[in-house]
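One protein chain omitted, others in place.
Up next is chain A:
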Amino acid sequence: MTTQALPFYPLRDSATMLRRNVKRMLRYPSMTLLLIGMPVVFLLLFVYVFGGTLGAGLGAAADDGRSAYANYVAPAIILMTITSTVQGTAIAIATDMTEGIITRFRTMHIARVSVLTGHVVGAMIQATIAVTIVTGVAMLAGFHPEAGLLEWLAAAGFLLVVAFSLIWLATALGQVSDSVETASNLPMPLVLLPFLSSGFVPTDSMPAGLRWIAENQPFTPIIETLRGLLMGTPIGNSWWIALTWCAVIALGSYVWSKHLFNRES
C-alpha cells in the first residue's frame, strides 16, 4: 500500500520550539544571569587584579598597563561569554532530555530536528544578549575598541558563526551526557581552552610544548581574528583558519546531534 506522505514543517516547528525555550529562559532567568556573571567576574579579575602587571608585560608604559591589558583581554572575555553560554546550553539540553515531554515529541508527527534547532536558536539569542552585556561592561572597564562600523558588523557576524558552531557542539554534548552533572562537566575544555590560547597572554611567552598547543587549537585564531577586527591588530590567515574550525565543528556536531537524537531511547 502506498501512503501519501504527510508534510513536515521544520521552520514552523522550530519557531514553536524556540518560543518554548524562550519562555523557559524568561521564567528562570537565573541561568542566563549566571552565564553572564562568570565572564564579568573574569573580566574584573583580569583587568583590575592582574591587569597592571600583565599590561606592563605586554610592553605598555608602567602607568598605562591596566588599560592596555583591558584592550588585550577583552576579546578573550567576549569569547568566554560564548563558551559560558555553551555550557549552559549543554546543561539545558541534558535537563530537557530527561523530561517526559521530549518522549512525547518523539511520538508526534513533527520535524524532529526542530527540538534541537529550537534550543540552538534560543541559545544564539542568549549568547547575543550575553555578549552585548559583557562587551558593554568591558568598555566600562577600560576596553576601547578601534573598530569602525564595518569592523563591528564583521565582528558581530564572526561571533555569531563561532557561537553557532559551539552551540551545536553543546547540543551534542548535552545529549551524550547521561546526567545533568556530566553535561556541566563535558564542556569544561571549552571553558578552559581560551586560557591556553593567545587570549590572556601572547603565545610566544609560553614554554615550547604549551605554545604548540596554544597555536594549534581553534581558540587562538578565533581570538586573533576578533582582536584584529576590534583592535586593528594584524589578522593574517587567522580568519580562514578560524572559520574552517567553526565549519568543521558545526557540521560534525550537527550530524552527531541528529544521530544522538534519533537513537532509540
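In this text, a residue touches a chain if its C-beta (ideal position, glycine included) is under 8 Å from a C-beta of that chain, and two chains touch if they have at least 3 such contacts; residues count from 1.
Keep this in mind: contacts and distances are computed from a predicted model.
Enquirer: According to its UniProt entry, is the unseen chain "Nitrous oxide reductase family maturation protein NosD", "Multisubunit sodium/proton antiporter, MrpB subunit", "Amino acid/amide ABC transporter membrane protein 1 (HAAT family)" or "ABC-2 type transport system ATP-binding protein"?
Expert: The record names the chain that does not appear here as "ABC-2 type transport system ATP-binding protein".
Enquirer: Would you indicate which residue among A:Ile110, A:Leu159 or A:Ala214 is in contact with the undisplayed chain?
Expert: In the complete complex, the chain left out is touched by residue A:Ile110.
Enquirer: Write down which of A:Val49, A:Ile101 or A:Leu153 is the residue touching the left-out chain.
Expert: Of the candidates A:Val49, A:Ile101 or A:Leu153, A:Ile101 is in touch with the missing chain.
Enquirer: Can you work out which residue in A:Arg12, A:His144 or A:His259 touches the chain that's missing from view?
Expert: In the complete complex, the chain left out is touched by residue A:Arg12.
Enquirer: Using the document's contact rule, name the residues of chain A that touch the chain not shown here.
Expert: Within chain A, the residues that touch the unshown chain are 3, 5-6, 9, 12-13, 16, 19-20, 23-24, 27-28, 99-101, 103-110, 264-265.
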